[in-house]
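Dropping the structure in here first, questions after.
One chain of protein is taken out of this complex; the other chains stay put.
Read from first to last, the chains carry the letters A, B, C, D and E; within each, the first residue is number 1.
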Amino acid sequence: MADAGGVVKKFMFVNRKSPYGTIYALESLEVVLISAAFDQDVSLAFLDDGVYELTKGQSTKGVEMKNFSPTYRALEGYDIEKLYVAQESLEERGLSEDDLLVDVQVVSRAEMADLMAEQDVVLSF
Amino acid sequence: MADAGGVVKKFMFVNRKSPYGTIYALESLEVVLISAAFDQDVSLAFLDDGVYELTKGQSTKGVEMKNFSPTYRALEGYDIEKLYVAQESLEERGLSEDDLLVDVQVVSRAEMADLMAEQDVVLSF
Amino acid sequence: MLHTVNKSPFERNTLKSCLAHVKPGSAVLLIEDGVYAALAGTVASDMVQQAMAEVSVYALGPDLDARGVANRVIDGVKVIDYAGFVDLVIEHPSTQSWL
Amino acid sequence: MLHTVNKSPFERNTLKSCLAHVKPGSAVLLIEDGVYAALAGTVASDMVQQAMAEVSVYALGPDLDARGVANRVIDGVKVIDYAGFVDLVIEHPSTQSWL
Amino acid sequence: MKFGIMVNEGPYQHQASDTAYLFAKAVLAKGHEIYRVFFYHDGVNNGTRLTVPPQDDRNIVNRWSELAAKHGIDLVVCVAAAQRRGILDESEAKRHGRDANNIAAGFRISGLGQLVEAGIQADRLVVFGD
Partner (left out) sequence: MKFGIMVNEGPYQHQASDTAYLFAKAVLAKGHEIYRVFFYHDGVNNGTRLTVPPQDDRNIVNRWSELAAKHGIDLVVCVAAAQRRGILDESEAKRHGRDANNIAAGFRISGLGQLVEAGIQADRLVVFGD
């Protein structure tokens, strides 16, 4: 199943939506985990409300939903280490890198645009 | 089915979404038509992208969807005559009353707020 | 009148449209992704703080908790639970959901 | 790179975010409710016209027709059909959908 | 006090059905009555018995069914919206020549008039959607 025939493409998962209000963030993460098995060049971009996916201290008991935020910490174990977060999106929301639950690279809009432009496949959530 | 036991409430259907991109506008109209059978005090509000529901000249052949805009013209026959359209929403979109396919009352934000505040039941689409 | 808003103020025009139509003395309850509008220090905070001069603003606590932002709420925004949501609906003769 | 936008510029931040990330020489295709951004005389027209200095902007004709706005398109926005959509995808090595 | 509840989104994709359910539970916990829950738009998808959610997540459909069974709540799925989206009960399936149905326990299929009637009969109607 995970045979890519030696092809290595640059895959980017673009996350622009906050968690819990919709399922996109959770199901995006499920694709990311699967992609690890294919030995592709995978990166994740978090911009706009997508930066909220990574906030520390998520606690979902009251809404009776599954808290999937710990899974972001597991990505490193799958060799998925390119997590890019938009600096402007953090600033607009009064957030800093310290508020995030994983190590990320904070990038400017121009840097994010460069990263997007060099991808082979962009999946948007 | 259409026996309201003599109760007459003020129902407002609030339309804030454009047609075709989502089904809300079409299915909102289906509720409006049904509501006519209950002899309630029905009004429709169109604001934000909801004003696009009423634009003349909709032609859906190319997208293979049903053009439901003529149904707005039929509302009068159901004694549904209170159609309020937000003036600011028209202006932001460069539209005027002449661009709309039915007779409406164009109201200011303050007037729309007054109308909303006097309703018993507000259904949002 | 009670107005509920369930959309992020950064993503959609929903809260802005709601606040343009609330009358003094009415209440605005932020739920689901709408609770991001209840937070201090964002580009949307000013809009909410200005509205608080005329209307009461509430935020649903379980939604703040889920999103990990309960400790960032603007002073004066009242945090309530689902029971409080029910009370608000009862207190006001009608509810409008801004979707 | 081809960027598609399917949201109304009045309702969401999608187009604004897209235009902040397009590089000179890339293309933006407006589809579904995104075609409202292709119209002249709206509060969103300036944003699109400024972008057109650096990128090509396209709009999907069948979506303009459905919404009754085909006669309002900004000069210079190229109106295409589904076949033209396919051509754009082929011309550009990758496509990003802004949802 | 009598409450009407309208649910406009399907399970899992949006939070609307979750919020509506937790709101409904709170209504009942306070001793109030739920006159009807009306499922419209993709909300009709809350009424399928075929969902198999992950073990470590909530079962949205079953929660509604159980709430209805315990408190005798009327869960109504709009027939027109349900037909468009493939939610059928036995008689609907038969009428339209389909070989299967998928309606969940405690849900019934009926017309949009049931929504308007809920607006008339209930003291409050609250809409949950996207």
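As a convention for this text, a contact is a pair of C-beta atoms (placed from the backbone, for glycine too) under 8 Å apart; a residue touches a chain by one contact, two chains touch by 3 or more.
Because the structure is a prediction, the values reported are computed rather than measured.
Trainee: Over the full complex, note down every shown chain the hidden chain is touching.
Mentor: Result: the unshown chain touches A, B, D, E.
Trainee: Considering the whole complex, which of A:Asn15, A:Ser35 or A:Ser89 touches the chain not shown?
Mentor: A:Ser35
Trainee: Touching residues of subunit D against the unshown chain: what are they?
Mentor: These residues touch the chain not displayed: 4, 6, 31-33, 62, 81-83, 85-87, 89-90, 94-95, 97, 99.
Trainee: Considering the entire assembly, which residues of subunit A contact the chain that has been omitted?
Mentor: Touching the missing chain: residues 1-2, 4-5, 7, 9, 11, 23-24, 27, 30-31, 34-35, 37-38, 40, 120-124.
Trainee: If you put the missing chain back, which residues of subunit B would it touch?
Mentor: Within subunit B, the residues that touch the unshown chain are 20-23, 63-66.
Throughout what follows, only the chains that are shown with their structure count from here on.
Trainee: Please report the smallest number of touch steps linking subunit A to subunit E.
Mentor: Tracing touching chains, the least step count from subunit A to subunit E comes to 1.
Trainee: Return the residues of subunit C touching two or more other chains; collapse runs of consecutive numbers into ranges.
Mentor: 6, 10-11, 13, 32-33, 62, 81, 94-95, 97, 99, in rising order.
Trainee: Could you list which residues of subunit A touch at least two other chains?
Mentor: Expected reply: 20-22, 48, 63, 65.
Trainee: Determine which chains touch and list them pairwise.
Mentor: Touching chain pairs, listed by label, are A-C, A-D, A-E, B-C, B-D, B-E, C-D, C-E.
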